[in-house]
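Quick one: the structure is below, questions incoming.
All protein chains but one are shown at their positions in the complex.
So, subunit A:
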């Protein structure tokens, strides 16, 4: 199963295994699931992620049949299963508490579901043996659940729920009771088993690392709604809301007001190098000064003239009214040059993609350039979500589109990496992460040090403030 190929959610032809159609679940006045519509495809490892009380467990219990939707439909292979009792569904669940039958041996626990189907004895025996092998429990078949370890119990629960070869396996916080090391091992085991059996897995978890590790897609939930569904990398790199950015991983949230940057950079300026020897704070301040005039992109007359004279033979006709578009997250390498219209006397010495936004976030601080920001957010209150590992930290001011000066308040040493808590002038705390490539004794940044944080113009994600 090649990872690059497996993306049925992008294939309009793919038939979903599970379809939620406007599903609402209320408990009295409380709405646990609010008009939810979502497709889940065969062989997916789908993670429902959210804080406790967000409705993820209710969603799972509706799939298992322990709760019925108040409104809407849940389809399995196109058949509405909303009101089918749990014992009549081709869906099995692995419970958070494992729910192993304490009076039955490991073998009998795994055989429980098969015996209910009244299958022939030798067939049951063969299937149980297979499950025991798959979960490496052969030696414990005759033990009672209280005679084996937590990790083994977890595997018995998995074997029991897989024994009936369900179309869909639900995992309710399956690894919550295991310690970190065992949990990480088991995550890979789960993925391995999922691939071997080809079963569709839906996992409920509040552990975002777990969700990111195992899942093909992650659905982040909040208050009964799915806020974002995407592959783990998209969820992490391109969250669609402050909630998702904040929930997944560590993040710096810098609030401010957006201001659109000019999108047009005449290509001929590529040829013109901009040797700007002085990367002093001064240019940054001046850059933010003329901001109000640049609130909206203006037609670039000088650029037009240059184009007509020099470049029209190469690049063709000047396009009038080019539609405003969202720059891709990784903006093309178009060095920002002395755009003729820019009044700023000393542009950045670095290559900054054009367009996007500038964010005024603090009085007396240079605006942050976010070249990947949506210009449509111009004038809005926005939040720049910035992952700590995307920030550089140095004692001298580096050459970067965005630099912030601050003081190290705290250092969290995690062995492989260190997280620096830096207080920016003005009082905002920003976390920056750096790999500990040198031995700790040789670390040159320490508490109370004046440092420069730097990040590229596309390092952050600009989100509308909620």
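Basically, contacts are C-beta pairs under 8 Å (C-beta built on N, C-alpha and C of every residue); 3 or more make two chains touch, one makes a residue touch a chain; residues count from 1.
What we mean here is this: contacts and distances are computed from a predicted model.
**Student:** So which of "Roadblock/LC7 family protein", "Putrescine transport system permease protein PotH", "Multisubunit sodium/proton antiporter MrpB subunit" or "Metal ABC transporter substrate-binding protein" is the UniProt name of the chain that got left out?
**Tutor:** UniProt lists the chain that is not shown as "Putrescine transport system permease protein PotH".
**Student:** May I ask which residue of A:87, A:416 or A:437 touches the chain that does not appear here?
**Tutor:** Considering all chains, including the one not shown, the answer is A:87.
**Student:** Can you say which of A:12, A:28, A:78 or A:102 touches the chain missing from this structure?
**Tutor:** Considering all chains, including the one not shown, the answer is A:102.
**Student:** Quick one: say which of A:56, A:127 or A:160 touches the chain that got left out.
**Tutor:** Once the missing chain is taken into account, the touching residue is A:160.
**Student:** Where does subunit A touch the missing chain, residue by residue?
**Tutor:** On the subunit A side, contact with the omitted chain comes from 64-66, 85-87, 91-93, 95-97, 99-103, 112-113, 116-117, 144, 146, 160-161, 164.
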